Structure formats: structure tokens, C-alpha cells
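One structure, pasted below without further comment.
For this view, one protein chain was removed and the others were kept in their places.
Entry: chain A
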């Protein structure tokens, strides 16, 4: 996708184009545009806060190495 570079969020923890830590302020507008979602201005602070919260959980999870043969639990039996 030729336009991907202009709308994709930076990888968590890496400096964005503006040279700051993107984990502090997730590129919510770009992320929303990718999925066709328009975020009303009044909602933006709350969405940003929740996105940052989820990123924290994602970072926690991403810090754990899983074996390659560990498959996703899409068809899950307890």
C-alpha cells in the first residue's frame, strides 16, 4: 500500500517523525483513519488515554517471549 508510510503509526517505543516518544501520545488520528473511524474532537482525549492504557498492556505482553509453536487460542477449550 503506497500510502502506508504516511498513515502508519510508529512502532511503540521508537521515535516518531517529530522526534518525540510516541508512546506518550499515540497517533490516534492516524490509527483511526486506517479503519475508517472519525473521532469527534470532544472524544479525542478519552480515546488517547485509553489507547495509551492499552499500549501499556501491549508492552507488558510484548515483553514475554512465547515459543514459536504456541498457537493463538482462537478455538479455545478451557
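One rule holds for everything that comes next: contacts are C-beta pairs under 8 Å (C-beta built on N, C-alpha and C of every residue); 3 or more make two chains touch, one makes a residue touch a chain; residues count from 1.
Here is the rule we go by: contacts and distances are computed from a predicted model.
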item	value
Hidden chain of the complex, named as in its UniProt record, picked from "Dihydroxyacetone kinase-like protein", "Biuret hydrolase", "Sugar ABC transporter permease" or "ATP-binding cassette domain-containing protein"	"Biuret hydrolase"
Chain A, residues in touch with the chain not shown (by the definition above)	28, 31-32, 34-40, 43, 46-47, 49-51, 53-54, 57-58, 60-62, 64, 66-67, 70-74, 76-78
